[in-house]
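Note that this complex is displayed minus one protein chain, with the remaining chains in position.
Up next is subunit A:
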């Protein structure tokens, strides 16, 4: 594989993802409105219900809005990863996946390029949300906006790879609603996104344990710590490991000899 050729393909895939994302104005709007609704309504409503003690990385008592913002950023990445999964299934059903997979490049590279492209498209929206969150008094240190970028990329890649792996299991577009109910919502609610794990542990140690092993919790914590200029090694390790596992599963799923392509009929897959 020649490097220049591989990079051209990467740039081409990135350009296509950007064009498609910008072209889908409804999706674009939903991506920014969804976390703002959570921040502006849910978080404000819960401010009085949920008292928070001083927990790292915060150095003083914080408002609930401050706590929930990294969780909402995680939610944006999670939803975007699932949208990418949906668009993989859509491309498969619509046929354009064939164009990608018949390119003379290794499939792991093509899938990796697709994953990178998907993550790159969501980052501007995440930053827009972080800037808008300043109106709700969520004001991390200025350097935190830079420090959070690697965390956003790693978390975005990990959740995107999760979506990619999931797309190999979804047979048809119609099944995506099931994925929303059985995967995204449990993953989001059983995590550190909306409440700290110690609060969860007080109520249900089992749920706290589930939330702790949920990679989404670690994606959120990685972002939370990075935003306040701290590094969380456990969250980083879990995200790297989860990325490796999910991406390997995706590559396996799209392998011409082993994955679902070999099992599926030509007529119901594109």
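The rule we apply is simple: a residue touches a chain if its C-beta (ideal position, glycine included) is under 8 Å from a C-beta of that chain, and two chains touch if they have at least 3 such contacts; residues count from 1.
What we mean here is this: contacts and distances are computed from a predicted model.
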{"item": "Chain excluded from display, named as in UniProt, from \"ABC-2 type transport system ATP-binding protein\", \"Sarcosine oxidase subunit beta\", \"Succinate dehydrogenase iron-sulfur subunit\" or \"Ferritin-like domain-containing protein\"", "value": "\"ABC-2 type transport system ATP-binding protein\""}
{"item": "Which residue of A:44, A:63, A:103 or A:169 touches the chain not shown here", "value": "A:103"}
{"item": "Sole residue of A:19, A:33, A:131 or A:180 that reaches the chain not shown, by the stated touch rule", "value": "A:19"}
{"item": "Full-complex contact with the absent chain, from A:26, A:233 or A:257", "value": "A:257"}
{"item": "Candidates A:9, A:31 or A:155 - the one touching the absent chain", "value": "A:9"}
{"item": "Touching residues on subunit A - with respect to the absent chain", "value": "1-2, 4-5, 8-9, 11-13, 15-16, 19-20, 23, 94-96, 98-106, 256-257, 261-267, 270"}
